[in-house]
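What you see is the complex with one protein chain gone and the rest in place.
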Amino acid sequence: MDHSASHARMIEYLKTEILRDPDAEIEPHTPLVSSGMVDSFSLIQVVQELEKITALRIPASKVAPRDLDTVSQMFATATRVGMPR
Amino acid sequence: MPTRTQIARGLLAVLIFGGSLELYARLDDYISYGAPMWGVYNAETLYVRDAIGKRGIPHARFRKWGLNALGYRGPDLIDGRPTVVCFGASETFGQQEREGSEYPRQLEQELNARAGAQAYQVLNAAYAGQTVRTATLRVPEIAAMARPVTALIYGVPASYIEPPPLDAPPVPPGRIEQPRFELRIVDRVRTLLKGMIPGSVQTWLRSREINADRGAATAVARLPEANIQRYRDDLSKLVAALRQEGITPVLVTHVDAFGETLSDSDRALLTSWRKFYPTLQEEGFLDMERRANDAVRSLGAETGVPVIDLEKAMPTAPANFTDFAHFSDAGAAIVAKTLADGLLPILNRD
Partner (left out) sequence: MSQVSLLYAAAVLVVWMTARVSSSRPFRLWIYLAASWLFYFSLDARFLPLLVLSSVFNYYYGRLIRRQPRVGLLWAGALVNVALLGVFKYLPALRPLLSQSPFWQHVAELALPLGVSFWTFQALSYLFDQYRGDDTRPSMGEFCLYMGFAPTVMSGPICRVGDLVPQFRAPFAGSWASVREGAQGVWVGVGMITLARMLAAGHGGFGVADAFALRGTLGTADAWVMLLGYGFQIYFDFAGYSRLVIGVARMLGFQLPENFDRPYLSTSVTSFWQRWHMSLSFWIRDYVFLPLAMSRREVWWRHVSLVISMAVFGLWHSASWLFLLWGVYQGLMLVGHRLWQQLRRGAAPIGPRWLRSGASWLLTFLVIILSWTLFRAEGASHAAGILKAALIPTAGLQLPGGFVLLVLGLVAGYFASQLAVSRVPQRAPGLLSWLPMPARFACYAAIFYLAVFRAAEAQGFIYAQF
């Protein structure tokens, strides 16, 4: 899955499952955690979805919320610290 | 280079800041003490002047100093309850203690606690600056108003440092003259600055003031014996006046904040004491206290007046004093206990 498709999938997930607002404007560089749009509880769900999309396991001890602040940062983090499942 | 507008704005800001502080000070006095928003509000508003001297206005109040119906500090007297009257000056009137913690109030609580009932009341007949002479002149009116059974005399030797005024013209009775306008924030700022300026600088400033106040007069290292004798004589007259009214007098030796050895902070404190009496050098004060208290003891022995030796009983720990001679709450408590120890046998006998 290429970047834009995976970003789009994550953005769709955020709109429907996390924010529950299909009209929310989210771009790959929209701050999500620092803006308060995604709280820590929801971040866990986001990480689980990220693991599903990337087919990688993301060690909990290796990520900080600021590494997952935007959709593009999420995938960069997954590439950096993710391990094959 | 700031522009004229910036300078004007700056000056306006300072004016608003200062003006607001003055307004808040007045509002604070109004809310805290019911003081008038406008007009003068200071300690002198408690008094009028009569033929004898300063006299408290009944029910007057200035901050924590509230006067009763007789014009003396403390609650109103209750008819029929045995009364002990305290004569003295600012140490007795109360300065830094919390309201209700000046030693006459604590003495009343102490006496009643030991009696197990509200058996006694204490009249604080002191004013700041009152002398033994004016106290003597007040005896007949106090005897008539309060009918006390016993009187505690806590004389202040330092008021005998200066020679007595010679043929001073009598001050007409009436309100004490006040300035037309007074900034209330000034007093607060003065107290604040005192807390901020290092002690050594304050001592230096005081020394300069003392020299300026002394002027041409020579400062003596030892108070002349004649001054001590005057103190003794005036105490003797007060004792006689009280006995004439059927009141049992009790003398109390004067206590100060200084121990046997003087530290640097003690020396600074002595300078602050000397500010009020520039003609006696610092080393003369402790000698004065010792000799004055000896005079009190000898007067007591000679006249059969009981003497409560507060000087010997009181620890000179800094915690007991707020300055050279005025008590803290803790100090006033010790004074009250010591006085109660000495007073109860006399009261029970009476």
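The letters A and B name the chains in turn, as written, and every chain counts its residues from 1.
By definition in this document, contacts are C-beta pairs under 8 Å (C-beta built on N, C-alpha and C of every residue); 3 or more make two chains touch, one makes a residue touch a chain.
Note that the coordinates shown come from a computational prediction; the quantities given were computed from them, not determined experimentally.
> Thinking of the whole complex, not just what is shown, which of B:28, B:141, B:213 or B:323 touches the missing chain?
B:28
> Since one chain isn't shown, list which residues of subunit A touch it in the complete complex.
These residues touch the chain not displayed: 20, 36, 39-41, 43-44, 47-48, 58, 60-67, 80-81.
> Determine and list the subunit B residues touching the chain excluded from the picture.
9, 12-13, 16-18, 20-21, 24-25, 28, 188, 192, 195-198
Assume only the chains that are shown with their structure count from here on.
> For subunit A and subunit B, let me know how many angstrom lie between their CA-based centres, rounded off.
76
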